[in-house]
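First the structure, then my questions, so here it is.
What you see is the complex with one protein chain gone and the rest in place.
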Amino acid sequence: MKLLGLFNYWVFAVLLMIGLYTLISKQNLVKKMLALAIFQSAVFLFFITMSKIEGGTAPIFRAGAGEQVFSNPLPQVLILTAIVVGISTMALGLAIVVRLYEEYGTIEDDEILAMDRNA
Amino acid sequence: MTLSDHLPVLQVIVPLLAAPLVILLRNGFLAWLASLLTSLCALGLGSQLTATVLAHGPQHYHVGGWAPPFGISLSVDAFSALLVLLISGASCLALAGGRLSLRRDIDNRRAPMFYGAWLIAVAGLSGIAVAGDAFNVFVFMEISSLATYILIAGGRDRRALSAVFKYLIIGTIGATFYLIGVGFIYMMTGTLNFDDMAVRLEGVIETRPVVIAAGFITIGLALKAAIFPLHVWLPRAYTYAPNAVTVFIAACSTKVALYVLLRFNFAVFHGNLLGHSELFSAFVIPLALSGILIASLVAVYQTNLKKLLAFSSVAQVGYIALAAGLTSASGLLAAMLHMFNHALAKGSLFLCVAAFALVSGDTSLKRLQGIGRRMPWTMGAFVIAGLSLIGVPGTAGFISKWYLIVAALEFGQVGFLLVAAIVVSSLMAVAYLWHFVEGAYYGTPPAGESSPMEVSLPLRCLIWVAALSNIFFGLFPQLPLALARSGTSALLQGGLY
Amino acid sequence: MSAEMLPWILVLPLLGALAIAFCGRWPNLREGISLLTAVTLAVLVFSQAGGVMDGARPYILLTEPLPGLPIALSLEPLGMMFACLASFLWIINTIYSIGYMRGNREKHQTRFYVCFALAIAAAMGVALADNLFTLFLFYECLTLSTYPLVAHKGDQKTLASARVYLGLLLTTSIGLLLPAIIWTYVTAGTTRFTLGGIIDGNLDGPAIGLLLGLFVFGIGKAAVMPVHRWLPAAMVAPTPVSALLHAVAVVKAGVFAVTKIIIYIFGVDFLFAQPSAQWLQYAAAFTIIAASVVALYQTNLKRMLAYSTIAQLSYVVLATVVLKPLSEVGAALHIAGHAFGKITLFFAAGAIYTAAHKTELSQLAAIGRRMPITTAAFTIGALSMIGVPPTVGFVSKWFILAGSFQAENYLAIFTIIASTALNAMYFLPVVYFAWLAPPSPDVDMNHGEAPWPILLALSVTATLTIVFFFFNQPLIDLEQQLVQSLPLESRP
Partner (left out) sequence: MITSLLIGIFLLSLLVVTALAIVRASDLFSAVMLSGIYSLLMALNFFLLDAADVALTEAAVGAGVATVLQLAALRMAPATEARHRRARGLAVAVVVVSTLLMIYASFGQPTLGDPQAPPQQHVAPWYIEKTPELVDIPNIVSAVLASFRGYDTLGEVFVVLTAGIGVMFLLGGGRGKPFRGLDSQGEDGLQEHLILKVVARILIPFILLFGFFIQFHGEYSPGGGFQAGALLVAGLILYALIRGERRALAVIPPRVLLWLSAGGAFLYGSVGVAGMLLGGEFLNYSVLASDSIAGQHLGILVIELGVGMTVTGVLLSIFHAFAARD
């Protein structure tokens, strides 16, 4: 039971490292952006896992609901911010990818690097 | 509340709120002027804040009126004040000195966007420097990073784009690592406030997640601070960014990451993790040493002046990391001093480079042959700032190297080895700078470009003010010393907030 | 006569440099300013001498960037002499430079004069330094400000030599001298020049020898082998530079610093009792003999002079490490005496180059017939190098020998005698050749004497070389203070 309670953290670790590995090893820039999204979303999962309380509900007061156990609102707030940061990075990164394609005619990192070297 | 009580937050929101107004302007010159005025205003606020901190000790500010750890607090000690001065000062210098250079790089239509991003970068970096909350640091780190990516992408060379993409990826990885580390600490303490963390970590018995947190935070910030071998993004980003942008980011952006690194490691972990000092030393010192030596060596073989100086920056970051890695009061003192002094030297150097580029159009060493005879004033300033980078006595660079050596000697047996490495790398600094200076004075200029052609008088004056400040702070280092002393003791005593 | 005057000794040549930079477009005005600065500086420096003779030791603190490491100036006999020497010879050298630079139509003359003034300012700083840190500061300034002078010509060969010059001097100073200073500071808590030294009681055993080594080899300008290579390399510079800087200001700054460190940092008595410090006299003796032998084989006039300089510098070092009062006076006198002789020799070499464009020894046959004044001056300089009376070289050698006998230091005695013989062996043939050899047919002889400023300058220094043999009492009196102020037991 205790082990199952840690499963979320293991998935967090695995997703994080899938993202990281892809970031390092894949050359395609769009793929890198997708990997970055996976990488960041792993962290979202990590924080949200922390916020869960056994038998709790979403932290919203409801009229007449009586005594309620709420899950922790703080990590949720943090992750709301982090998601927004993530999409902002994604937008900027994709814009750079588009410009790179216009300038180099490719979105493969190694090909761009080769062109830079020859320049 | 009086205005002076609001100083910590004003430092951030003045440039932050000026940014949306600047992007609405339709004229590049107006946007530049507004940014410069805002930066000057930030510098004024920063000086006021520094004076207050030196006179009355650390300043605290509860944003929204909520007391920490529930609300977000801002905490400004002497170390933060030092950073704030660097950031606003570098921004003023780069904007004032980079007007012509920026006009060349950024077309008028896109200029308001560019200057908006500039102000957001200033605000973001200042926001990190004054933050007292770990997550707030993350938010402002992202603000400053995104803005910095934009600034670098403004470079005319297409390689700016590939450089900035790499920076974006690595910067995001760094920030995310930092966030993971904060998450682990939150998991074990339930708080995000630095001070509260330090207190509550004491009671944590199970330290495995905390060690992991320290690892993530240190590696994440080392990525952002370009500590060798995590520096791969830096040389190209500095090289292909617009020249004025390089002046700004070279002076302050890596230092802000180092600031957070030191803050976390010394104010939060230092007293609470068994063997943290040894681990931190064992991790940082070898990296810093190899960074100092290898990056200096690589710099010797560069053919582009900006890249040469960029590798020198990697080496200099190594010095700061090395000083911090000594985990002693004198080491921290040296680290803070070197942040200040290196910013002075590198800011001045890159400003000279921007001036060279205005005349020669390029920063490759080949194109810059004979530039010393064409631009004797700018070149003279370059040499002075270069001496400071080497650490010649009488310049600011010497002061911090001296403290670094003293701290290294206190470190025990390895100390002599460290001193030897510092000396060797200083000599390599002579070599790589001379590599350029010699050609600049005695080389043959490219055909048809031998007539003297200095930049405008105000720019020359500014360059000389920057260069002479290296001498001034070498002879009268009282201000940075006072800040570093007070910053060190605040950092080590903990319980600052 | 007050301490407030001291900073002006540094500021004056700096202002001069600035004025020269601004007047670059008007050569006459520029050189007028150079000359005026030189004269004013000399007057200023000599006005201090009386006070120092009477025992005054003016001191002024400029700033204290690091706690315990102030930048401060003070005057004591040794520094006084060095300052007088350099500032006085600067006047003569300026006159000479005007003739030389115009005569050879050198380029970038403004840069030349500016850097020269900067170098003099740095040399003054070395002379006036009150502690090791200040000394180091100006020592580095001297290196940097002379680099443009050495590299003046700007072609590839010159640049390569200049790189050796800069590389060697900076490497030794940053790599050895600076650590030595830091070590001194860490052990003694100060770097101030103090009579009797500051090391005593803080350090002992082999560490003393090591520290001494760091200092002596760290001060590359003293050219103790094997860190002498920069000096022959520096001979690519225009001759006025070789004359004033590489016969007087720069190299003398080196031996001056060594002497000062031995007297004021280690303390003569303390060092005398340290067996681990004895190696230095062997090193100095070796340098004297080896450099003299190398000089024998030189075919280029200036390079021969350079190796002669290396040998003569080690005379000073040797005299200092004999560690007897008479020899310390001798060391001080030799700094001055060698300066007059060697600057005369260089002036003569430059005159020959300017008038006849000759640089090799083999081309000098019968040059005395065309350039009698120059050759006469050269002869006087050469005699002074050998130590023949009535030249000043004899006086200083006398004191050094006397000190060596006092210390019963047979190594020193032997070295001095042997090197005198070697000196004679490489100088006398040149003199003979220049006066008496038949002119070789393939050498162009259609030239006369060099321009008058050059002649004037070298006549003055040649005359002084002789005059000083007779009127050296003020200098000896001044340096006697060095001895009198030494602790009692080491007096003769």
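Order of writing sets the labels: A, B and C. Residues in every chain begin at 1.
One rule holds in what follows: contacts are C-beta pairs under 8 Å (C-beta built on N, C-alpha and C of every residue); 3 or more make two chains touch, one makes a residue touch a chain.
A quick note: this is a predicted structure, and the numbers were derived from the prediction, not measured.
Q: List the shown chains that the missing chain touches in the full complex.
A: Computed over the complete complex, the missing chain touches A, B.
Q: Of B:Tyr186, B:Tyr259 or B:Phe311, which sits in contact with the chain we cannot see?
A: Of the listed residues, the one touching the omitted chain is B:Tyr186.
Q: Of B:Ser4, B:Gln48, B:Thr207 or B:Ser290, which one is in contact with the hidden chain?
A: B:Thr207
Q: Just one of B:Tyr61, B:Phe283 or B:Trp377 touches the chain that is missing; which is it?
A: Checking each option in B:Tyr61, B:Phe283 or B:Trp377, the one touching the absent chain turns out to be B:Tyr61.
Q: Of the listed residues B:Leu36, B:Leu49, B:Ala81 or B:Ile150, which contacts the missing chain in the full complex?
A: B:Ile150
Q: Can you name the residues of chain B that touch the chain not displayed here?
A: Within chain B, the residues that touch the unshown chain are 1, 6, 9, 13, 16-17, 19-21, 23-24, 61-66, 69-72, 109-110, 113-114, 116-117, 120, 123-124, 127, 135-136, 139-140, 142-143, 146-147, 149-150, 153-154, 184, 186-192, 200, 204, 206-209, 211-212.
Q: Touching the hidden chain in the full complex, which residues of chain A are there? Just list them.
A: 2, 4-22, 24-28, 30-31, 33-35, 37-38, 41, 44-45, 48-63, 69-81, 83-92, 94-99, 101-102, 106-108, 110-111
Just so we're on the same page, only the chains that are shown with their structure count from here on.
Q: If you average the CA atoms of chain B and of chain C, how far apart do the two points sit, in angstrom?
A: Inter-chain centre distance comes to 44 Å.
Q: Just how far, in Å, is the C-alpha centre of chain C from the one of chain A?
A: Here the centre of chain C sits 70 Å away from the centre of chain A.
Q: For chain A versus chain B, what separation do you get between their C-alpha means, in angstrom?
A: The mean C-alpha positions of chain A and chain B differ by 28 Å.
Q: Please give the residue numbers of chain B that touch chain A in the complex, ascending.
A: Checking each residue of chain B against chain A gives 135, 138-139, 142, 146, 149-150, 153, 158-159, 161-162, 164-165, 168-169, 172-173, 176, 179-180, 183, 186-187, 192.
Q: Any idea which chain C residues touch chain B in the complex?
A: 62-63, 65-66, 69, 71, 133, 136-137, 140-141, 144, 148, 151, 154, 159, 162-163, 166-167, 170-171, 174-175, 178-179, 182, 186
Q: Which part of chain A faces chain B closely enough to touch in the complex?
A: 16, 20, 23, 29, 32, 36, 39-40, 43, 46-47, 50, 74-75, 78, 81-82, 85, 88-89, 92-93, 96-97, 99-100, 103-104, 112-113, 116, 119
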